[in-house]
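Have a look at this one.
Note that this complex is displayed minus one protein chain, with the remaining chains in position.
Now for subunit A:
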């Protein structure tokens, strides 16, 4: 494995990168050895992605040197990087859905027989590759028909199908995967490693990084804090290096309301055309109801339906009154807010922070038909301070904010509207530890003041930490309700969500 005596495969020497107003990377020096899995961790804005993009040839570095097997690389574009032996696997998939698995893997270098494509050879080579990593997919299947997890594996196999590739760069490889799929990915990464190739990956999930990597590098504000082998870095220490402070991961719980409960939202026999089975559920005012489910459990459909993006069958009562929510506008008028699963569907990237915050309360910002820009600024400033959005500049465009801060802006938009019910779908996915902590705490504070939150997540630890109650969804159906999640083990939730008969069966 990693032998410090041996010469490193990849040497990154004093690499720096400046963007207008930000020093994204400052003098990064890092060695990567052959056959190692190297995790790069850090909060959003720490420079992880910048480093990956430089290695992958997507953006040029300002200064410094990158050597692969003692050969200096210029890495001007992704093609040159690939030729040199560095392959970047993108976070968002870049496969062509209407081409087959084989066609995608050999895209741009299809084997030829005369002037026509040698399909047999291509499918055969693909089959060999798939077998080598025990991926059970038909080389002729259209990529669009595969699951997200399978597509991601194909993407990785595509990268290593270039036999000369020595360095594989993975950007958040597990963000779209469920527990079982993650294990499978790790298995494949191990095999790639055993072939002598090196893997560098960035992730927000510290526990995963600890699990699969040999060495870990922590970046903070564009600088390298530490590179060390795994035994020397446990999760607490890593968080300390990332944030500069110790976070007690346990003491987050707020006391659930003990007074008599008002039913804020009552769902009776709710279903959709796709999810035939019905859901019945009461959500109490001032509680955080966690809806836990894996991909395809129907949790996002439920959220979108409650906000008027999808048609729901059944009866919804809001504080006792039956309501029909068939358009987001109606949901908003009823006092429901919604933070979508993917923040890209919520933010207007071209508009500055303040305009994004006031987007849902424009009507209140008007006097005599004229937008009160000053008032908008005040509202925005209030939330920028309250949520500690960084940089604290309300004129900055959303595009230039880190993921965690973007998410805070989205939260601010709804809080500014003072909704009765806030639906949050995976609100802390893909954001850094610090922001995660702040958002969760802020939400808890708002709940104390009477906000009702439907908190959707596929992270069992987050579910336990956030929920006054946890409802587990599978195949569009409530399988279990945990009324008192304190002290619950994550395996119980996962077991319920993945269909293993195990755990407390409570009635909600």
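The definition used in the following text is that a residue touches a chain if its C-beta (ideal position, glycine included) is under 8 Å from a C-beta of that chain, and two chains touch if they have at least 3 such contacts; residues count from 1.
Assume contacts and distances are computed from a predicted model.
Chemist: Identify the UniProt protein name of the omitted chain, choosing among "Ribose import permease protein RbsC", "Multisubunit potassium/proton antiporter PhaG subunit", "Pyruvate ferredoxin oxidoreductase" or "(2Fe-2S)-binding protein".
Modeler: The missing chain's protein name, per its UniProt entry, is "Ribose import permease protein RbsC".
Chemist: Would you mind spotting which of A:286, A:340, A:434 or A:460 touches the chain that isn't drawn?
Modeler: Going through A:286, A:340, A:434 or A:460 one by one, A:340 is the residue touching the chain not shown.
Chemist: Residue by residue, what part of subunit A touches the chain that was omitted?
Modeler: Here the touching residues of subunit A are 19-22, 59, 307, 309, 328-329, 332-333, 338, 340, 344-352, 355, 359-360, 362-363, 365-366, 369-371, 373, 391-397, 399-400, 413.
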